[in-house]
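Here the complex is missing one protein chain, while the rest keep their positions.
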Amino acid sequence: MKNKVPLGPYHPILEEAEYFELEVEGEEVVDLEMEVGWMHRGHEYISEQENFNQAIYLVERICGICSTSHPIACVHAIEDIDNIEIPERAQYIRSLVGEMERIHSHLLWLGLAGHFIGYDTVWMWSWKYREPVLEMMEIISGNRNHYGMMRVGGVGNDVVPQDIPELVDKLEMIEEKMNMISKAVQDDPVLKARLKGVGALTKKEARNYCAVGPVARASGINIDVRKDEPTDAYGKVDFEEIIAENGDVYDKLIVRVKEIFESISICKQCINKLEKIDGPVLNDVKEISKGEGIGRYEAPRGEVFHYIRSDGSNRALRHKIRAPSYMNIPTYKASCPGVSLSDALITLAAVDPCYCCTERALKIKSDSEEKPDLLQLSKQKTERIREEHNGN
Amino acid sequence: MNVDLFFYLLVFPGFLFTSILGLIVGWIDRKVSARFQYRVGPPFFQNFNDIFKLLGKQTVLIKNSLKSPFIIAPLVSFGSLVILSLFIGLPLFFDKSFGGDILVILYIMVVFSIMVFLGGGASGNVYSSIGAGREIKLFLADELTFFLVCLIPIVSSGYNLELTSIISAQNAGAVVGSIHGIIGFLAGIICIQAKMTMQPFDIPEAETEIIEGPLMEYSGSLLAFWKLNHYMMYVIYPFFLIALYLGGFDFQGLGIIWSLLKYLLIVVIMIIIKNTNPRLQINKALSFFWKILFPITFIGLILAILGV
Amino acid sequence: MSKLDEFRAEYKNSISDEIEKQKRYYFNIKNKDLREIADYLINDLGLRLSTASGTEMENHLEILYHFSNDETGQYFCPRIIIQNKDNPEVNSIAEIVKGAKWIERELFDFWGIKFKGHPNMKRLLAENHPQEVDKPLRFKEEK
Partner (left out) sequence: MGWYQKRLAKSLWVFHVSASPCNNCDIEILELLTPRYDLERLGIKLVGSVRHADVLLVSGIVNKKIAPRVKRLYKQAPEPIFVVGIGSCYSSQGVFEASYNRCQKLDELIPVDMYVPGCPPKPEAMIEGMAKLMGELNE
C-alpha cells in the first residue's frame, strides 16, 4: 500500500527549508511531489528599488555558496547592454575569484555528500582542506563568503603582489591534499557499492528538463558556459570539460572531484598571469543606456542567468534572475522514482540543490508606488515612460 | 545469598560498573573518531554531562502515540541490559554461572532489538516506523551469523553450554588460536558492529536520513535511558566476545594488563571499522550478512567440528 | 549555415521587429505560433530553454522566452505581447519541454498569466501561503 513520507521543511539532509512528499511503497519511492517557496525573499522586487551598484551588493546575498556567481552574471548583463570592455587585469581577477569559489563549493558538496551517507571522515577532511580556500578569499577580498568584489566595468579591489606567494603555496597544499581525498573517494569499494547506479538521470531526460551544470555534464551533455561563451579570462586560459556518461550519483561525484583539479590549474594560470600584467582594475562607467542585457556565468551548480532591462535611469526596470538549481531540481521527478528511500535522499543531495537560489522572486515595475526618499526619481521615470508610450 | 546478589546486580558486574565503564569507553570512541577526523574531540566527562542534562530536561509525550509502550520500551531494554551485564560479568569475574547460560544470554539480547522496535513503532511518527522496520530487518540479518559465532566456541570446547566451562577449557589455548577461532572472532566483531548499530550498519538510526529513527520522538529522561543503553552495550558485547574467544580475564599480576589489552583490542577494531566506511543500504547489509558472512562462519563451524 | 540564419529563413513571415546584438537575438512572435516555434527551436535546432521573464509595461504584458544554443553561446529570445491585462492567456509549452513546467507556474503565480494546456496549473512559490498574496508583482493600482 502506498503511504506518503513528508520530507522537510526541516530535515538534516536539507540545509534549507524544502518540502518533498515521497510516495513510498515499502522502502521504494514511487512518486515525488515538490513544494517550494519557503525561502522566498523577494529579491527581484527589492533590486528594483536600488540602483545598479546596490543591486550587485544585493544579488550577492541570493546564495551563500555561489555568492560570486550571481554578481558576475549580473555585471555581465549590465555590460552586455552597452558592450562595455573591462581591463585585462580585472578579467583575470574575476576568473580567479570565480574558480576559487568553485573549489570551495565543490569541496563543500563533497563533504556534505559524505555526511549524508554517514561517512563523516570524508566530511571532516574535505571541509578541513576547504579552510585554506576561504583564507585565500579573505586575503583577496576581506570576507570569507560575500566578497563584494564585482563592479560594473571591472573589479572592486586588486590582488596585491606581496600576497601572491602566500596564495600560490596554499593552492599547492590544496592540490596535494585533493589527490589524497580523490584517491580515498574514487577507489573505495564500499562507496562505489553505495553510490553506483543510484538515481540515474538519462541524457534524454536531462535534455528534456534542460538541466545545467555538473548534473547535465554527468549525464553526457556537453554544456559549459566557460567554453560556450568565454567571457573574462576563460578564453585565454586552457582547461578541459569533464563529461561522464550514466549520470548516477557516483558520476556526479567524479565530475565534481575532477572539476576541482581543473579549477586549481585555472587559478594557477590566472595568478602567474596577474604577476605579469599590471594596469587599472576598474574603468568607471557613467551612463547605462536604454536597452536589454543578458548575463551568463558558469556557477558551481550550472549556468546562472541574469536579464536586465534598463531605461536609461540608474535603476533596472526589470531584473530577472534564474539560478541553476531552478532547472536542476525538477529533474528529481525523473531520477527519484524506482529508488529505495535511503537512495532517494542521497539523490536529492546529489544535484547539490541551492533552494535559496531557486526562489529569489519576481519584480514589479514600481513607478506607480511612491517612495518618499525616491519620490522625484520615480516621478521623472513615470513621465519618461508615459511620453515614450504616447509617442509610438 | 540474596544480599550479595543485589550487590552483583546493582554495583559490581551489574548496573553501576557497566554504565560507568560504558560512558568512559563511549568517550574513548568519540575522542578517537574525532582524532581520526583531525578534530580535538569532547572533554572527558562529556558523556556524563549529556546523561545528567537529559535527565533534567522535560520529557515530551506525543499526543497521537501510544503512551504506555512509548514509556516502557526504554525501561525494559535498560533492564534487559542490566541483567545481561550480570550474566556475562559473573563468569568473567567470579567464576559463577549456571548451566546453559549462553542460550539465556542470546535470548535476552533479542529483547533489546524488540524494545527498539516497540519504541519506534509506538511513537507514531513516519520516520520512527521506518527506523523500527529497518531495526528488525537488520536484526534478521545478523542474528543467524551471531548464533554461529556463539556455536563455534561451544563446539571447540567440547560441547558444553556453560560460560565458565568454556573459559576454563580455554586455559590450555584460547579459541582464537585455531583457524576456526579466528574466523569466528572476526565474524563476531562485525556482528557486534551490527547489533550495536555502529557506523557501517547504523541504518536504523541513520542520523541524516531518517533523523535517528526510533529515537526521534524521545526527549528528556527517556532519551537519557536510550543513550545509556547504547553506552552500556559498549561493555556487554566485547565482554561476551572475550568470554567466548579470548579466554576471559585473570587478575594475577600480569594478567590484569593482558585482559585490559584484550578489551581495548576489540574496542579499537570497532572504532576503526566505524570511521572508515559509509553507511550501507539495508538490502546491501542483508545480502552482505547472508551471502558473505554466513557461509564463512559456517565453514568455521565445520572446521571447529573437525577440530582443526 | 549558422542556426540563426536557418531559423530566420524558416520563419521569416512570423517574426517582427528583430533586435540583433552580439550573440543575442530578440524578436517578437504571435501567441498562436508560439508552440510551433518552440518545438522547432527545441527539437530541430537542439536548443535549451533557459528561462522566461515576464515584464509589465504601461498598457500591455510581455513574456520574453530565452533559448540558448550551447555550442556557440547564441541566445534566441522570442517575445510575446499580451494586450488585455485582466486575464492574460498564453499557450503552454510544457508538453514540448518539461523544464517549462516550473517556469510557467511561476509566471502564473506572480503575474496571473494563465497557460492553456499546462499539466498542473497551480502557484509555485506562494502555494498554501498563509496570507493571500495575489499576483504580488503586478502594478499595485490600489496603493
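Annotations
Letters A, B and C name the chains as they come in the text, with residue numbers starting at 1 for each one.
Following the convention adopted for this analysis, contacts are C-beta pairs under 8 Å (C-beta built on N, C-alpha and C of every residue); 3 or more make two chains touch, one makes a residue touch a chain.
Every value quoted in this text rests on a predicted model; they were computed, and no experiment measured them.
Contact with the undisplayed chain is limited, among A:V24, A:C63, A:I140 or A:V257, to A:C63. Residues touching the missing chain, restricted to chain A, are 9-10, 12, 15-17, 37-43, 45-46, 49, 57-58, 61-65, 67, 108, 111-112, 123-124, 127-128, 131, 144-146, 354-356, 361 (touch as defined at the top). What chain B contributes to its contact with the hidden chain is residues 30, 34, 37-43, 45-46, 49-50, 52-53, 56-60, 207-208, 211-212, 215-220, 223.
Just so we're on the same page, only the chains that are shown with their structure count from here on.
Listed in rising order, the residues of chain A touching chain C in the complex are 35-37, 40, 42, 45, 80, 83, 207-212, 221-223, 225, 228-229, 292, 294, 296, 303, 305, 307, 309, 317-318, 320, 322, 326-327, 329-330, 333, 359, 361-365, 368-369, 385-386, 389.
The touching residues of chain A, when paired with chain B in their complex, are 3, 5-6, 11-13, 27, 114-125, 128, 188, 190-191, 193-194, 340-343, 345. Residue ranges of chain B in contact with chain A, taken from their complex: 33, 36-39, 126-127, 130, 199-200, 202-203, 206-211, 275-284.
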